[in-house]
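Omission of a single protein chain aside, the complex is shown with its protein chains in their original locations.
Up next is chain A:
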Amino acid sequence: MGRKLLFDKAHIENIRYYDVYRANGGYGSAEKALKSMTPDQVLDEVKKSGLRGRGGAGFPTGMKWSFIAKPEGVPRYLVCNADESEPGTFKDRYLMEFIPHLLIEGLLISSYTLGANTCYIYIRGEYAWIPDILEEAIADAKKNGWLGKNIMGSGFDLEIYVQRGAGAYICGEETALIESLEGKRGNPRIKPPFPAVKGLYDCPTVVNNVETLATVVPILRIGGEEYAKYGTGKSTGTKLISACGNINKPGVYEIEMNISVEEFIYSDEYCGGIANGKRLKACIPGGSSVPILPANLLLKTAKGEPRMMTYESLADGGFATGTMLGSGGFIVLDEDQCIVKNTLTFARFYHHESCGQCSPCREGTGWMERVLKNIENGKGKMSDIDLLWDIQRKIEGNTICPLGDAAAWPVAAAIRHFRDEFEWHVLHPEEAQKRNFGLAHYADPLEIAAPAAV
């Protein structure tokens, strides 16, 4: 069994309630921080831990925190990003539903470190039943002296509020989230200024993902140095992976970042192999916006080394032969799945979710969706494949926020690695309506390490 830091007590019955959480050592890290550490000492531990943002970008959390501006007399805010909307990702939902106090404790320690007296949890609107769970946890924490004024005699005050979104993927982007929290459309802001200087209500603000903030709890419990001994290299600690698609055991798993992709997919401890005895065709390991890889490149890098579940190994080879750990939304496709159709659903998703501010994204996402729909419906032309490539290149890097990149990468990777499947759709439109391209050569052992032709 892999070592666990977040889910180590997840199996305990009723751990979602304050008394049970507390009786099992809960709020011990908060107590340690408030009673025996200065905010800077907590920050040091987080820096030492090597924790990287778990929302997708993987930016070092300690460094992000150290950027927060501290002008006199200006309030600072901590905002917890619970907007979890990246297709394939449902890990934060699990954490909030089943161990809400772990998040509340993490918010308390993080707010103390940042000197924030107000914290907002911005949760996607569709998770409509979770605010009740969180608000109950907040009320119980407050009743027991962990929130409110002068917490545990430390002189530190904190209030936590839950805010529901209303169905907009873009609000997972931190500046769009801040706009939404201010009661506006979720249009991302131009950076700089960064939220650490000018965020919510123009005040210094840190926005972190749910898992990131919850992870502060075990970091303080075992110490930053000890935490950094988990995992591999710069991928320290554990990561929540939400596994879905054509596998035997979809669900949320906490992994130590030292296991191979192959072990994660095939071992009974995790995904339990491909469902219905099928073979693995492709995988999108970090949420829909990261590049899709065919089975052969997923399990081994282009150098022939086993691919590991770490930030570095998954990215090995760049976008030519690698992908990203992203949010940990691990989507598995079996041999019967159609890459064109799968890519179409994501193109449609990004078209639907584009906020419309930047024309490359607003126009390009819809254009890609229409072209892909034509190919999928047997009305595609060979030139459409190059057209798709051209559109995605013109979106990438040309937008205010990363949604443009997120929309471009899945299309680019699908063409890069599965071009012959697209061509087959164009050349055999009638056959493609009746059957799928199948596994083809996508699981064959790799002979070359050359980058793709396009």
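Basically, contacts are C-beta pairs under 8 Å (C-beta built on N, C-alpha and C of every residue); 3 or more make two chains touch, one makes a residue touch a chain; residues count from 1.
By our rule, contacts and distances are computed from a predicted model.
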Missing chain, UniProt name, options "Protein translocase subunit SecD", "DNA2/NAM7 helicase-like C-terminal domain-containing protein", "NADH-quinone oxidoreductase subunit NuoE" or "Sulfur carrier protein": which is it? "NADH-quinone oxidoreductase subunit NuoE"
Just to verify: which one of A:Q163, A:N258 or A:N398 makes contact with the chain not shown? A:Q163
Which is it among A:G26, A:G62 or A:P87 that touches the chain not included here? A:P87
Write down which of A:P71, A:G183, A:G277 or A:G304 is the residue touching the left-out chain. A:G183
Which of A:I12, A:A128, A:M382 or A:L427 touches the missing chain? It is A:A128
Can you list where chain A touches the absent chain? 75, 84-90, 93, 120, 124-129, 161, 163-169, 180-186, 201, 242-246, 250-252, 284, 288, 329, 331, 333, 337, 341-342, 345-346, 348-349, 352-353, 355
